[in-house]
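Reviewing the structure listed below.
The complex appears here minus one protein chain, its other protein chains still in place.
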């Protein structure tokens, strides 16, 4: 390795990344809210078992793009989408695709922790219950425990599974929401600024968790913190004013971006 | 649950299967059922709304027409004043047998012999008893009319009115209905001759109450309701606005104002009949105000409406942004000046909307008025709010309790009048809101 030139190392890494299969592919994706156009012909690939970070100044369309990936935009009145997005090669906006099934495969974690006003156990069991993923109570118990384990929350809550989820601290609530998403065993997990409402210590825990989850899930995360993107992601996409400015390996993006705007943003010239 | 602990990265974790059966078909069926229940519920509510309105309108629209008989009547001196004593005893003109004039004129028109007593009796039954008053008043107004023949319009009796409007089932055996075949024949004959015809029912809006459905009207009730609304408006608007200004702008936040707040919310939910009891005990029994008077009714309805107006006014005051207050205070206006010069005018559309809705509510209120005796038989229009009167909804209640079918028609007609007022008031409120709606 050490005799390789820098350019050769870069090429090797690129080659390695390119061999990772594409989980989701967005092609010419545009989003309109009524008359207003929020996204302009975005082309973005999401690779399997990789963390892809979407960065950019606020209002740049990164959250909008994220929500198109599991059709959460459907719940907003007057929202229209053109272009195609595929999941394992299937167009998720095809009429034959069922949105409920899609969201079971592409889960989501939101900006503010939003546990249901139910017990911790019920929060995690919610997804498996509605989708019928557990055959019996014992199955469900196992599933809940595993999910909490994977979210790194088990040791903190195992003694109070039947207390309300809203009584946890902010960071714990967010990890509970991640456990809730994991419990459905989705293929992709979308995270919309999952740490923006958390303090630094809680943020560190969640970031650690995201890093670990990568081995089993494909993760797309929107973040306003470039440090966070650098810490947790392998690929980074930079959005600006509804356009995808640059998509690149995270290492490259933060050391030697191709685009002037990315460079300006990373240097803190705007944001 | 505890035996399954393994590291998070362990193999126990279910890897996402490519296609799982998550019961989509069954779940979408449930979804469709659920949606259907919601639609069905809305449809149920709306259906009843339309059935209710239809049942009122279909029964009531005919009340706005009234069958009248117009024919020349001879004010025969022989009948009115056979002894020619009217110069000495004015009572003669009051007690004279006026219906006989009417009967004779009709009998002549129909060619019935003056000796055919059963037939004459049936003819009498075709004319409203109110004809007596009509003719008497004509003579009282102009005694020189006696001896002359003058065309007169009187009301047909309620039964003929119903028959003429086609509301009586003629297939029923004659003995089981209130109009005989003979009378129907005469009725049609008179109608052909143009003597008997339907006209707009002005009496419905002018007359006082009467035990004869054809002569009963809403005149007293309309005036009574007008008094009530006037009193409620004059009292509840200033008091309500003053109370809201204090509570919203001046009151310190302490236990007392908290209590007032809870109290007002509760008063808004107190059953209206309790206000009637309050009015009976306080205004009539204690303060000795007259029973059945619109003044007392107005006071009771004011107390009932106040919470509604206060709640609406406070919401309107709260909707005025603090920046307006800050701007006025910053220029050196006192808090009182700020409120009366700037905040109140801006809140006025909201306040008026709330007031109109409160008034509309008070207009339809019945129960408290029953208790303070506004459920009285009043034939003469009250000149002041201290005289006995009824109100529109109470009149509806009284007529609803009458058995005769002609009253049922009038009840529905009265409901249509009441609803028309409510619609006008609510449309006014909506227009006010649309016109002055301000977004900050």
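Chains here go by letter, A and B, matching the order in which they are written, and residues are numbered from 1 within each.
As a convention for this text, contacts are C-beta pairs under 8 Å (C-beta built on N, C-alpha and C of every residue); 3 or more make two chains touch, one makes a residue touch a chain.
The rule is simple: contacts and distances are computed from a predicted model.
*Asks:* Which choice in "Phosphate transport system permease protein", "Inactive transglutaminase fused to 7 transmembrane helices", "Sarcosine oxidase subunit delta" or "PadR family transcriptional regulator" gives the name that UniProt lists for the one chain left out?
*Replies:* "Phosphate transport system permease protein"
*Asks:* In the whole complex, not just what's shown, which of A:177, A:195, A:220 or A:266 touches the removed chain?
*Replies:* A:177
*Asks:* Quick one: say which of B:112, B:163, B:179 or B:371 touches the chain that got left out.
*Replies:* B:371
*Asks:* Identify the residue among B:79, B:247 or B:386 that touches the chain left out of the display.
*Replies:* Checking the options B:79, B:247 or B:386, the one contacting the hidden chain is B:247.
*Asks:* Which subunit A residues touch the hidden chain?
*Replies:* Against the missing chain, subunit A presents residues 70, 72, 75, 77, 100-105, 107-110, 112, 114-118, 126-127, 129-131, 177, 180-181, 184, 190.
*Asks:* List the subunit B residues touching the unshown chain?
*Replies:* Interface residues of subunit B facing the absent chain: 22, 27-28, 30-31, 34-35, 37-42, 44-46, 48-49, 51-52, 55-56, 59, 238-240, 242-247, 250-251, 259-260, 262-267, 269-278, 280-282, 285-286, 303, 306-307, 310, 334, 336, 360, 363-367, 370-371, 373, 375, 393, 396-397, 400-401, 408, 411-412, 415, 418-419, 422, 426.
Operating definition for what follows: only the chains that are shown with their structure count from here on.
*Asks:* Can you give the whole-Å distance between the Cα centres of subunit A and subunit B?
*Replies:* It comes to 62 Å between the two C-alpha centres.
*Asks:* Report the residues of subunit B in contact with subunit A in the complex, numbered from low to high.
*Replies:* 1, 4-9, 12-18, 20-24, 27-28
*Asks:* Any idea which subunit A residues touch subunit B in the complex?
*Replies:* Subunit A residues touching subunit B: 88, 98, 100-101, 104-105, 130-133, 141-146, 149-150, 152, 154, 185-187, 212, 215-216.
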